[in-house]
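Only one protein chain is missing; all other protein chains are in place.
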Amino acid sequence: MEWQEVIKRLLQNKVSLFGILIILFFIIVAVFAPYIAPPRDADEPYLIPRGGWSIQPQPPNEEYIFGTTEGQYDIFYGIVWGTRTAFRIGLVVVGISSFIGISVGTIAAYYGGFIDEIIMRITDIFMSIPFIIATIVFVTILGQGIGNVMIALITFSWMSTARLMRSQVLSVKEDEFVQAAVALGANDFRIIFKHIILNTIFPVVIQASMRMGSMVITASTLSFLGVGAPEGYADWGQMISFARNWILGVEGNPLNYWYTLVIPGAAITLFCLSWNLIGDAFRDILDPKLN
Amino acid sequence: MSEEKLVEVKNLKTYFYTEEGVVKAVDGVDYEIYPGETLGIVGESGCGKSVTSLSIMRLVESPPGRIEAGEIIFGGKDLTKLSQKEMRKIRGNDISMIFQEPMTSLNPVYTVGDQIIEAIILHKKVKRKEARRQAVEMLEKVGIPLPEQRVDEYPHQLSGGMRQRVMIAMALSCDPKLLIADEPTTALDVTIQAQILELMNDLKASYGMSIMMITHDLGVIAEVSDRVAVMYAGKVVEYTDVDTLFEDPKHPYTWGLMNSIPKLDKDVDRLEAIPGSVPSPLNFPEGCKFNTRCPLAEGKCFTDEPPLEAAAEGHKVRCWRYEDLEKIKLRGERIYADGGVDK
Amino acid sequence: MKKSYWILLLVVIIAVGGYFYSTQQQEVVEEPAQEEIVQEEPAEETAEVVNPDTFTEVNMGNIDSLDPHFQYDTSSAEIVDNVYENLIRFDKGDITKFVPNLATEVPSEENGLIQNDGKTYIFPMREDVVFHNGNSLTPEDVKYSFLRALIQDRDGGPVWMIYEPLFQVGSLAEVTQEVVGVENPSDLSAEQSEEVYNYLEQAVEVDGNNVVFNLPQPFPPFLSIISQGNGLGAVIDKEWTIEQGGWDGQPDSIAEYTNPTKEDDPLFDKMNGTGPYELVEWTNGESTILKRHDDYWREPASIPNVVIQMVDEWSTRKLMLQRGDADIVYVDKQYMSQVEGMDGVEVIRGLPNIYMGAGLMNYNIVTEGNPDVHSGQLDGEGVPSDFFSDIHVRKGFNYAMNYDAFVEDVLEGDGQQGRGPIPEPLLGYEEDSLTYSFDLEKAEEHFRQAFDGELWEQGFEITILYNSGNDVRKLAADMLKNYVEQINPDFKINVRGIQWASYLDKLIANKFTLGFIAWGADYADPHNFAVPFLRSDGTYGGFKGEDYISWAEENVDPVIDEGISTTDPDEREKIYKDLQSLAYENAVDMYLYQPTAQVIMRDWVEGWYYNPIKDPGIYFYDLDK
Partner (left out) sequence: MISYIARRFLILPVILFGVTMLIFSMIMMLGPYQRLSTYIKDPAQLKGAEDIDQLVEKFGLDDPWYEQYGRWIGGVVKGDFGWSESAGAPVTKAIADRFPATIELALFSLIPVILGGIILGVLSAVNHNKTLDHIIRIFAVVGWSFPSFVFGLLVLMIFYGVLGWLPPGRLSNWAYEIIRSTDFVSYTGLYVLDGILNLNFKIVVDALRHLIAPVFTISILWWAFILRITRSNMLETLKKDYIRTARAKGLAENIIVYKHAVRNALIPVVTVAGQMVLGLAGGLVIVETIFNIRGLGQFMANAAQQLDYPGVLGGALYYGFFLILINLFVDVSYAVIDPRIRLE
């Protein structure tokens, strides 16, 4: 199926259209963040400004339309700039780890034998530590910061792509056109690129779109546990960690601080939802078996 | 043959409602099957022959498929009007079916015995032990060696030909009146094909059932059929007994098919093939549906659909110009090769 | 197909039904439990008390060790305080008065038990005291306990506190160095060990039924150090400890028993004291269960059982309090608003806390490989190594802090600005002493003078640190950034939270710039604050770089030494006031705040009082509910 056709179908499908619209909305928010929520300090736009020094959250008001969270951080500002953080994490982590996964998987499957065995055992080792634990350890060692979070996520997230790619390549490798190319004496690099990768990329793309959401969730989880973004950095996960101790409200009004949890929670859920909707639709389109 | 008809299909229309549009897979098909005879249905893939058979079984997937109109009279009842529950009593019992792909038509997680026994218990209401005995017996009848042992094996332990025999055993286990065989030999080696066809002929004789043989292979038709319906684009285009068909095909499509098989008795220097392919069911042409490929198509062929009319006694054909074809045939010309006849 | 809807519906119904069934069950369950309570306790007004036989405290974190001579954290100290006993104890919440405990009298000059100008302390021992395992307490146990502590002296542990009064050094290693010239006590040979033992032994002697301490110099806070609440002075059972595999009491075995790791310490998870409660079960990080010691030498405690639960999640602690499942819970300052006004809950705020939070400034920052100083030069793009050596820089920073806002907003009024290293109510603290106030003009004045005006011209960029997770310190750093940057647009401060590991590393490697730290009281004496903050070899003073150390050696150390060897309280007060103003004048650190403590408990808790040294530890013996 051609790209144009895929995109056309994505736009025709109501569900994926909804997903695409949400993503577009987030893209607009991310791109125009400096206009939507002008930073107080242009050098450090990702630092959420504080509306005071008190720790207690403030409900939505005219100045802070989403209210402020623990430590008087402006929720609105955090959401807007957190969109950029989310895109940055998602795109960089998924991009680089998919690249690593594709390379590793292709090499393993194409060369097979001893190389395959070694690579797959290394993959097994990386997969045998629970993802979240591995990333916590690594971020703790590297130190807080979005850059370090991304490094840790990339380090421990390329394996699923590698495995997928490997199985894809293994099946395509036997196909006639590849055999023909080999018979014609094309070099390995050319065969891998021209004939194999291009013919196996779609499932990887579907997986990547699904991983956009899950990587952002994991990054937020790290922030939530206090090892991800530095305090005060515009990051949705961290905003939720600020909400953590306020979820029971005050005496007589258990929902007193709802906005500290619901607003950032909605942002992150919608973001992941939109990628998953697209991924879902993508798969339906590309997987004719299901239609 | 003037006995009572076993099955009578009248003006059957089965459409599929897809996102792209309505696919008229079967669009007004008529034929009948008499007890003890084999009706062959032949045509290229996509011509609606399988859908016809699935319509009889009421196994057309719905949605998107639907029997739009027509009747299927079997045993005095119109099958299209029956509930699924009533239909289930008929399937596997009165009418059974075997399929093209013996490799995938058996459930890989159950033994072949289980799968035969299941059908026997369902329709014959016997105890499992008795059902098993019958299953072994059936396996023996279809020529499976060591049936006692094979009955407990899983499909993947059997070869393709063996599996098709299992399928046949399963289909015949409840003494059906009609066996629908949908390309039963296509996936098999040539030698095995012959064995299977022979087996079917033998069984037909001993069970006295009718067979509806669906195939794209005229050779198979020649071997087993009594009468033949040639289908093209959801319609029967020619309908007659097997000898007449081979001797005197009247539809240009049939003729094309005929010429595409090698014949030993004729000295033909090269085989002919029908150019082009079956038009997309979403996009059938106006008039005769064969007009995109027919070398004879002209005028009326592009505007009006020809009726299925009797060209001779017991020989129906759906063509405006079958008489012209006759003349061409008499002149001994070839119509398909080299860009067709001069119009 | 409709069947599938039915199945779904059925599943939902079962789930919902199951839930309500279980909640109903729950209600049914709780009722008989309460009836039992009513039967047991006929007094009507206590009927509403949840679990009258068990006192539940809900805290957070881990307990370091149950070994009284090993532990050095408040959670461990609380348990040790209730299970083990010392020679004397504080008179409830009064940290200046003592009452006898295992000793029958509190030594004083008046009763003649402090002799020799404050260098000899005599403790007559109580008889008929039994340990939880039934063994009787002897004076020998006291001697053994103190010697064990001295020998054990684990790194980073609390034992330095008694080395100072008893030997005028900070550790066993210093003693071995001095006596036999061995640097590491674990390297002692048997003979060396005996020599060292003999040296140690002369400090604690048994004289009939008395235990006698010999100090080389008067040391006024000595009683406070060994008083109940400080595990150092806890008395353990010699026989039992040896049975458990603890120090065998032999002079030649120091090397074997000194500086154990937790896993090598037999008393890590076992307790056998003389206190009002004995240990039933300890699951670290989860709960500690104590039960009443029925053969206690005083009246047995009134509450039979004590459970100390560790719950890190605030929401859970809150609900336990709300439901009365907990009698006392730990509440972080920032969540006070959530418990104020809670039904049946008593909130006591503003309790004095002997604690000082300060911004520590490094006079000689190691600039090599240190991103926090940026260029490392006075070029507007960083700070030079000796940035904080300039008194004007220090004063500038001190004036740029909004102390009032910090106390009001961050501490929600629960605290006050620090007036120097010595907090209230210790000697030397003065309510109206001079302090820095929030004054950006004065700050500017000082910044203009710093580095002969060059700093003002060039500007600077610096990164100040806090250990991540500590909200209060983060706020202090943010505030400082906010106000300093307002003074001059060329001043740039970055605030960086780093993990504890890196924070520690920075501190040790002298790479920290300005970092917020705190010190809480080990015992009630200004000496305990003057040393770490000001002394050239103090815990914090020692990390502040050569410039500070040489200055302190000259100006501070002699004053501190004088302060501790003087016995007259009035003279001492003057000395510590001088120290306090010395710290002010030189803007040694940024003394930011002394918080107050708070306690949140169910209003049925009776007999509670506050002891600032033991805070937040609770002495359950005095409680009832």
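For clarity, chains are labelled A, B and C in written order, and residue numbers in each chain start from 1.
By definition in this document, a residue touches a chain if its C-beta (ideal position, glycine included) is under 8 Å from a C-beta of that chain, and two chains touch if they have at least 3 such contacts.
From a predicted model like this one, the values you see are computed outputs, not experimental measurements.
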Chains in view touching the one left out: A, B, C
Selected residue (touches chain absent from view) among B:Ala119, B:Leu296 or B:Val317: B:Ala119
Contact residue for the chain not shown (choose from A:Leu11, A:Ile27 or A:Ile133): A:Ile133
Selected from C:Pro532, C:Gly545, C:Gly563 or C:Pro616 as touching the chain missing from the view: C:Pro532
Contact residue for the chain not shown (choose from A:Ile7, A:Leu91 or A:Ile141): A:Ile141
Sole residue of A:Leu11, A:Ile65 or A:Ile125 that reaches the chain not shown, by the stated touch rule: A:Ile125
Hidden partner chain, residues of subunit B it touches: 57, 59, 63, 84, 87-93, 96-97, 99, 101, 104-111, 115, 118-119, 122-123, 154, 156-157, 167, 170-171
Absent-chain interface as seen on subunit C, which is shown: 1, 3-5, 7-8, 11, 19, 22-23, 25-26, 29-30, 33, 50-51, 54, 56, 62-65, 72-73, 155-157, 160, 170-171, 173, 184, 259, 261-263, 269, 281, 283-287, 289, 307, 311-313, 315-316, 319-320, 325-326, 499-505, 507-509, 517-520, 532, 537, 539-540, 542-543
Contact footprint on subunit A, counting only the chain that is left out: 121-122, 124-134, 136-138, 140-142, 213, 217, 220-221, 224-227, 237, 240, 243-244, 247-249, 254-255, 258, 261-262, 265, 268-270, 272-273, 275-277, 280, 287, 289-290
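Note that in this section only the chains that are shown with their structure count from here on.
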Touch-based graph of the chains, sorted into line, ring, star, complete or other: other
Longest centre-to-centre distance from subunit B, chain (CA-based): C
For subunit B paired with subunit C, centre-to-centre distance based on mean C-alpha positions, whole Å: 91
In the complex with subunit C, residue positions of subunit A that touch it: 50, 52-56, 70-71, 140, 143-144, 226-227, 230-232, 244-252
Subunit C to subunit A touching residues, read off their complex: 314-315, 318-319, 332-335, 337-343, 402, 405-406, 409-410, 412, 468-469, 471, 474-475, 478-479, 495-499, 501-502
